[in-house]
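Left out: one protein chain. Kept in place: all the others.
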Amino acid sequence: MIIIMKMGASPQEIDSVVQRVESLGFQTHLSQGEERTIVGVIGDERPVDKDSLGRMRGVERIVPILRPFKLASRDFQPNDTVFQLNGHSIGGQKVIVIAGPCAVESREQILETAYAVREAGAHLLRGGAFKPRTSPYSFQGLGEEGLDYLAEAREATGLAIVTEVMAPEQVALVANYADVLQIGTRNMQNYALLHAVGESGKPVLLKRGMMSTIEELLMSAEYILSHGNRRVMLCERGIRTFETYTRNTLDINAVPVLKELTHLPVVVDPSHATGKWHLVSAASKAAVAAGADGLIIEVHPNPELAMSDGAQSLRPTRFAELMDQLRPVAEAVSRTI
Amino acid sequence: MIIIMKMGASPQEIDSVVQRVESLGFQTHLSQGEERTIVGVIGDERPVDKDSLGRMRGVERIVPILRPFKLASRDFQPNDTVFQLNGHSIGGQKVIVIAGPCAVESREQILETAYAVREAGAHLLRGGAFKPRTSPYSFQGLGEEGLDYLAEAREATGLAIVTEVMAPEQVALVANYADVLQIGTRNMQNYALLHAVGESGKPVLLKRGMMSTIEELLMSAEYILSHGNRRVMLCERGIRTFETYTRNTLDINAVPVLKELTHLPVVVDPSHATGKWHLVSAASKAAVAAGADGLIIEVHPNPELAMSDGAQSLRPTRFAELMDQLRPVAEAVSRTI
Amino acid sequence: MIIIMKMGASPQEIDSVVQRVESLGFQTHLSQGEERTIVGVIGDERPVDKDSLGRMRGVERIVPILRPFKLASRDFQPNDTVFQLNGHSIGGQKVIVIAGPCAVESREQILETAYAVREAGAHLLRGGAFKPRTSPYSFQGLGEEGLDYLAEAREATGLAIVTEVMAPEQVALVANYADVLQIGTRNMQNYALLHAVGESGKPVLLKRGMMSTIEELLMSAEYILSHGNRRVMLCERGIRTFETYTRNTLDINAVPVLKELTHLPVVVDPSHATGKWHLVSAASKAAVAAGADGLIIEVHPNPELAMSDGAQSLRPTRFAELMDQLRPVAEAVSRTI
Partner (left out) sequence: MIIIMKMGASPQEIDSVVQRVESLGFQTHLSQGEERTIVGVIGDERPVDKDSLGRMRGVERIVPILRPFKLASRDFQPNDTVFQLNGHSIGGQKVIVIAGPCAVESREQILETAYAVREAGAHLLRGGAFKPRTSPYSFQGLGEEGLDYLAEAREATGLAIVTEVMAPEQVALVANYADVLQIGTRNMQNYALLHAVGESGKPVLLKRGMMSTIEELLMSAEYILSHGNRRVMLCERGIRTFETYTRNTLDINAVPVLKELTHLPVVVDPSHATGKWHLVSAASKAAVAAGADGLIIEVHPNPELAMSDGAQSLRPTRFAELMDQLRPVAEAVSRTI
């Protein structure tokens, strides 16, 4: 951490800052510029409240040096996190494809989709039983009934299940059925929930908040990791920008940035990141080319009858075509799918 | 709802759309333009999944006509919601001021602040016992101990208490101590939590998500209202934009927009909306001039020692000066404070 | 400027950085942290390309210390810039109101508006003769004919004229007619144009780019100032965000921030900042309360027939009411209007 003093800060002001910082257990290092004095702070600054230090008289600005996340960082763990799930290596050389409907709507719907996506080559099945919806008047999911159908689909197809959990008190129930607990974009900073899934030990798919920075995503992962759960996948699912033609803006830069900053696997959700089924193919190819370790794609047997996200869901035949298109792209970047 | 068909949509495609819409219980009305056909849909469209309808063959776009919120709207309730709290009318002619520290840090700190803000004219006391923090390594609040101190401060000063609740299972505990339950910006779309505070019946201060639209804020209020709780205050607390000089961008437009769209009281948080204590005064005056029904302001006896948000907290003397500056502004717009 | 070296940067890498920086004429100051070395650079860093320095081997990040603008800064000129225009002090105790139509549409329209806004108390007349329009098919302004009508309106009413200039080669022509040259939001970083108005010597109203930071606005002002023109007013006119209910988001924080960083007068445009006439009143009051030195407001005798910006233009009677509402707000913050 570096403390930049204001132009004309008095010796007493500089002195109090130095004393305060040293009283917190740090060493300091003064550097006298032409216009300003700079106080270098030596030590692990992460637990310090920089905000408050910045309020001391004569201080202009605090510049953090260390990144605020630790367990999630490549500094802490240089090698990629790879873990096994139902016979697949997550975070390894293979690009993992998770596919299925936005919401589980019926036993038939989820079974039909599960067979179709397995046939096309998907590795995991997604489907929401508890649905966070903007409107209290929209379909909120089938709840435990939906979880039952997902379990049946797993039994039938052998596909592992990814499904969302929305509240700490649901974690035990959902963990009973699911292979991967999904944290949705609106809950990325629901710290009580992060704490709970951290303790559950189940693999987690953590979606980036639509309004969250890459650093905040890593800080939320840090919550889960610091509660003892190391099997976390990060998911870029599009961010909110001024552009309204698409539902969100896929932050494709986030893929190489995350691969550089963290050892955790990075998954892309081209369905939410575009919001339009006819853009999903291009976005999926871009994600694989950029180095994503996985994709999570919405597939529905009858999108025009879907109870949610119909506009961005692929029909099974389109999904199968997409899988065929993705294979050469994966090979072009030395991956398989 | 209006369904705009694609240029060149076939008569069969138009026909299926009409049949589908009518099968959902609506009447339709065709309008044949030069390039496109438009299907007008007559009836309450709110429960329909427009996304999926938009996937039907030949459909270009769906244009909703009705706003998606109902109980929160001025159409539903033309007159302002006004409710009593500890002798103060919330949402009435008086501008309500809520003041106190970001976090309750100790018994002394909250008592000292409570006396100071009451002396300066504040109407309610804020202070966090459970703190949502970006980092798992930051101070997370005193928890129930903090609630105890808040209760003691209420006893001592007579000020009603506003404090944050972070998870559904905390609602009962926090409601035991608090007069107003605060939903933080990161939890604006935590639907399980909205559901729980909706059922608790306690007044709620609902903060706008930092990257949520005004409409989404009203939809979240709708969740609380539709679970039976009508005492909801909305809080504009700054949104995230590309500007980084300030912590957030105060969306001052949101004040008159909300007053136009909804009957619920509108509170502004100039502390988070600026992130810098020296901007709080200008932002507070702007909020009152724009028609806000209340302000929520961070005050700390020693900002440079604060465990969070020191940079944006006012000292008690500054807060007292601000209250003096606000009175003439309130009068200039025919309000009192 | 501070150069933060990567964790594990080699002594040779640190050495080359030091040599490079010293070869540019700076002194350096090394600070050895626990994980990283920091190179403090002493001297005026403004002309250095930090980007390229940041590419040297072993460098993690460059932290600028000095703000990049100079002539525009309070450090350079602590006292407010105040200049006279047609008997009014711009930047002084009085809040200046500039009013008129988006575009000059006819002789009658501009004369009628000019008389009406003068009657209501406006100090300057605005009106566009050259109009930047998103579509090549929209009305592009009357050009020189419009300037003639503006000159006639000035003759008739005594109001000074503010009008936009869109290209360097138009500056001489427009300066012949106008009292203040307006640079529109889309041209804030049109450096050839900034250069030209800098040399023209005419007062300038510089609108913030809808996508520009406060610092970039000040850098654009710096272009004008550094070409010898010191009479520059800055205009906050709303920025682009994810919120779509309003045309733009009025960044009200920018008013106190600019007053703190610069000595130049700060004007707010509540018409573009909201895009809806019924929000103009609240936004105007907020701007005055926050400390703006002026307002620029769109007024049209028949908004529903306007050739541009009808949705955000006030009728003359509404404008007169607004002026009456603004007076007490100005007084409440010790200003007049």
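Letters A, B and C mark the chains in the order given here, with residues in each chain numbered from 1 onward.
In this section, contacts are C-beta pairs under 8 Å (C-beta built on N, C-alpha and C of every residue); 3 or more make two chains touch, one makes a residue touch a chain.
Since we're looking at a predicted model, the values are computed, not measured.
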item: Sole residue of A:Val21, A:Ile239 or A:Ile297 that reaches the chain not shown, by the stated touch rule; value: A:Ile239
item: Contacting the left-out chain in the complete assembly, out of C:Ser52, C:Gln93 or C:Asn176; value: C:Ser52
item: Candidates A:Ser200, A:Thr274 or A:Ser308 - the one touching the absent chain; value: A:Thr274
item: Touching residues (missing chain, whole complex) on chain A; value: 211, 213-215, 239, 241-246, 249-257, 260, 273-274, 278-279, 281-283, 285-291, 325, 328-329, 331-333
item: Contact set of chain B toward the excluded chain (per top definition); value: 2, 4, 7, 29, 31-36, 38, 40, 42-44, 63, 65-66, 75, 211, 240-242, 244
item: Residue numbers in chain C that touch the chain omitted from display; value: 20, 46-47, 49, 51-57, 68-70, 132-139, 166-170, 186-187, 189-193, 210-211, 216, 219, 222-223, 226-227, 240, 277, 303-313
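Keep in mind that, in the parts below, only the chains that are shown with their structure count from here on.
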item: Chain whose Cα centroid lies at the greatest distance from that of chain A; value: C
item: Residues of chain C engaged with two or more neighbouring chains; value: 241-242, 244
